[in-house]
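Here's a structure for you.
For this view, one protein chain was removed and the others were kept in their places.
As written, the chains take the letters A and B, and residue 1 is the first residue of each chain.
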Amino acid sequence: MSAATVRAVPEMPSGSLIRKIAWHWRHDDKRELWIGWWTLVIFYNLYGLLFFLIARTQPPPPPSLAPSEIVQWFDDRHYGLLYGYAFVSIVGGATAIMNATLAYTMRRMSVSRAFAYSYLVIYALATLPGMLIMGVACTVGAMRPDRDPELMSWLYDFAFLSFEGTMGVFLIGSLVWMVAVLLDENRVFPKWFGYLNLCNALTEVVVAPAWIFKRGVFAWDGAIAWWINMAVFVTYTTVFLTLLRKMIVREDFGSGPLPELESDHALEPAGALGAAR
Amino acid sequence: MTTVASAEPRAGGPDERAGAQERARGVRFVPGQPDMWVFVLFEALVFTSYFTVYVIRRTQSPDLFLQSQAHLDLRVGVFNTLVLLVSSWAVARCVQAAREGSFSAALNNAYLTMLFGFVFLVSKVLEWATEIEQGFGFTTDEFFSFYYFLTAIHFLHLLIGFVVLGVAVYEIRSPARRSQELVETCATYWHTIDFFWVLIFALLYVMR
Partner (left out) sequence: MRRADGELILLWTLPVLGLIWLSAFLLFPGFVQPMSPAMSAEEVAAFYRDPENLARIRYSMILFNWFAVGLIPILALIVLQIRRMAHRTPIFSYAIIACAAGGPTIFLMANLFWLLAAFRPERDPQQTLMFNDLAWVTFSSQVGFLIAQSVILALAIYLDRHERPVFRPWVAHFNLVVAVLLIPAAFVGLAMEGPIAWDGLLSFWVRNIAIGLWIVVMGLVLAQAITRQRAEDEAMAT
């Protein structure tokens, strides 16, 4: 074990959640990582709440609506859009901590830091076309219900195509993470997660027809471009949140391979594990 | 010293350690990395969902699909399928040769796999070009949207397959590497791509 852990740390108190959190704040070496992880979990939940239940822009409406129907759509969601995207705007910066945490996983790997920096910058700028522009377009659309319907139609397209059609950032970003995981010798993530990044990257290719079709399975609300893609994305997100949690528990702040968890003992012969500990 | 070093697999690589441990215990769950099988299963799920959507849409407009399908050239489809099947055979021989330690044979088979894969790519592009010239593009009708989508996604997986084969070649070429597990992993990916093509061929070309 490293010398750094010799410092005396008081016992974690039993009892209320507040006291436990306070203990972690003061004494847990991994508090930065846990702040990052909890930010990810809370943000994704908020995201689901805000987009699916409050703004109700997801699942997306059809691109084939006529301008008068689009005006009606904005009208139906007037307060949902305005309040929903106000909150998205307030919490949207949490993505900075989220992406920083994921970039850190790459820093912990045995690969070059270029991977961490690439991922960080790619995903940081992805929030603009990929999330915030939709907020602006929907707010501008909702705030003047008497706007020219043709312009409302343009704002509608602007919102949904930016949101779903911003592909390259997530494509390249996922590939960066994939390569990092596959080359990594520190066992930060299992190799199959590297491959799962490829699946996520491919969803960005699959969504491309949304820029062409206004109806059918390839439109931005279609069975293939949205529903199946969303299933892959949700799986991917759930998986990396789980793996990240495991990684944080295993973290030893060294630069070599991350130690395995006790429950994964079966993967290694006892001798090698004993020597590492 | 040097002879020992060349006989041993690359020290320190985690795959190699895991592979060595597995072999030491005499337990082999699957050929190649189990991780690749996770990927294969996941992709199979995703492709199955695409196929399901295709079949459902087809039953909703059977005449349109039947008519459009007639414009595909079945002979080219069969040719492409055979080419990929032969390439799978080549990669299987590559794995076999690597296992036996005949690495130059393994290398040749890997190159052969690439060659057949390349033949498929060229044939596919020519087929697309012909169809586009005849006026059947991505947006022509729903059948052709599916046709181009499925074949293009497969094409993309095949391109990735070349990268994967490249990794296998890289492993086989150097005595310091030559991880049998990694070669098998690459072969698994290639077989899967072949398998998906057979399904796509059946759905798009054959099923009426």
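Keep in mind that, in the parts below, contacts are C-beta pairs under 8 Å (C-beta built on N, C-alpha and C of every residue); 3 or more make two chains touch, one makes a residue touch a chain.
All figures in this text were calculated on a predicted structure; none of them were measured in a lab.
For the chain that does not appear, the touching partners among the shown chains are A.
Interface note: of A:111, A:155, A:171 or A:225, the residue touching the hidden chain in the full complex is A:155. The residue from A:91, A:208 or A:231 that touches the chain not shown here is A:91. Of A:21, A:65 or A:136, it is A:136 that touches the chain left out of the display. One of A:36, A:173 or A:222 touches the chain omitted from the figure, and that residue is A:36. Although one chain is not drawn, the whole complex shows that of A:73, A:104, A:177 or A:193 it is A:104 that touches it.
If you put the missing chain back, the residues of chain A touching it would be 29-33, 35-36, 81-83, 85-97, 99-101, 103-104, 107, 116, 120-121, 123-125, 127-128, 132-133, 135-137, 139-140, 142-144, 147-148, 151, 154-155, 253.
Here is the rule we use: only the chains that are shown with their structure count from here on.
Distance between chain centres (mean CA atoms), chain A to chain B: 30 Å.
Across the complex, chain A is touched by residues 12-15, 18, 21, 33-36, 38-39, 42-43, 46, 49-50, 53, 57, 138-139, 142, 145, 149, 153, 156, 160 of chain B.
Interface of chain A with chain B (complex): residues 185, 187, 190-192, 194-196, 198-199, 202, 205-206, 209, 212-213, 216-218, 223-224, 228, 231-232, 235, 257, 267-269.
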